[in-house]
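One protein chain omitted, others in place.
Per-chain numbering from 1; labels A, B and C assigned in written order.
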Amino acid sequence: MGDLQARIRAFVDERDWSQYHAPRNLLLALVGEVGELVEPFQWRDDEQVTELLADEEGRSAVEAELADVFYYLLRLSDVLDVDLGSALVAKLEQNEHKYPAERARGSSAKYTAYEQ
Amino acid sequence: MGDLQARIRAFVDERDWSQYHAPRNLLLALVGEVGELVEPFQWRDDEQVTELLADEEGRSAVEAELADVFYYLLRLSDVLDVDLGSALVAKLEQNEHKYPAERARGSSAKYTAYEQ
Amino acid sequence: MGDLQARIRAFVDERDWSQYHAPRNLLLALVGEVGELVEPFQWRDDEQVTELLADEEGRSAVEAELADVFYYLLRLSDVLDVDLGSALVAKLEQNEHKYPAERARGSSAKYTAYEQ
Partner (left out) sequence: MGDLQARIRAFVDERDWSQYHAPRNLLLALVGEVGELVEPFQWRDDEQVTELLADEEGRSAVEAELADVFYYLLRLSDVLDVDLGSALVAKLEQNEHKYPAERARGSSAKYTAYEQ
């Protein structure tokens, strides 16, 4: 993942685009990409989503949108000097304590509360 | 990154939560987390964002929100059977052709057009 | 709707908060509120959404989130000096031509294309 971030950094630097990559700009760009990721899913039910993913062109379109979201998430983390992998591991450890497997199993409290 | 996805998968399976992880559910959860990520940035200008990140508590809060977005992005990709790293590399290669460094340098067309 | 905007404007001015309401700030706040609106829907299927709305507390929570999104949409429009009602009417007229009823009826092209 560090490799991916380094590659993005090189891509941006070669084009002299870092001047545009203030954190809030990247955040808005991330929102824009999430908006595009949502589009193939908005009018499809679960079964139609499965069909979309089984279709080569549909799958490619979804992959490209996931990649765009990932691009801005990695770039934003890099600009903020956040190690995204470590942050995720820390969060997982925290959630392993917050929702112990033996109690969470069979409980859907997290999924049925109004507020998560 | 495969390791992170495997760890998330184990976390979810141990809690029997995969029943809640239909793609559209995960997509909405991703949107919810992006909404939380935005909050510390919404009333701050660029300088105040720098101050926020220089503060230990502020940095931790931002890291936790980035981690939550990454969690759902990895999980959604896993459920859709998409290799997120490969998808990003493919997209970067495509963009390296679309925006050749020698022409993109000094041009901000991508950043000044109405539509990206 | 002009009344609602005027009331929001008075609310903001009485608190001297317009200094925080640059368009991009309001846009990020709108994104944050959309994230909150999504939360009650993310782990519920269509039937559970109906149950949520039939419950008084659930309905109140959803109404409050819809109101928050509307607040920032009205405020952003006001700050940008956009007449949101007129903009919507113009868009509806445009769509009435783009999707003539007699042809759109029985066609779901808009809803089954990859890109909308």
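One rule holds for everything that comes next: a contact is a pair of C-beta atoms (placed from the backbone, for glycine too) under 8 Å apart; a residue touches a chain by one contact, two chains touch by 3 or more.
Note that the structure is predicted; figures quoted are calculated from it, not measured.
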item	value
In chain A, positions touching the absent partner	20, 25, 28-29, 31-36, 38-39, 41-43
For chain C, residues in touch with the removed chain	1, 4, 7-8, 11, 14-17, 20, 22-24, 27, 29-32, 34, 37-38, 41, 46, 49, 53, 59, 62-64, 66-71, 73-74, 76-77, 80-82, 84-85, 87-92, 95-96, 99, 101, 104-106, 108, 110-111, 116
Missing-partner contacts on chain B, residue numbers	24, 27-28, 31, 39-40, 42-43, 52, 57-58, 61, 111-112, 114-116
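Keep this in mind: only the chains that are shown with their structure count from here on.
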item	value
Size of the rotation, in steps of 5 degrees, that lays the CA trace of chain A over chain C	180
Whole-Å separation of chain centres (CA-atom averages), chain A against chain B	3
Approximate Å spacing (C-alpha centroids) for the pair chain B, chain C	24
Junction residues of chain B, two or more chains touched	20, 31-32, 34, 38, 41
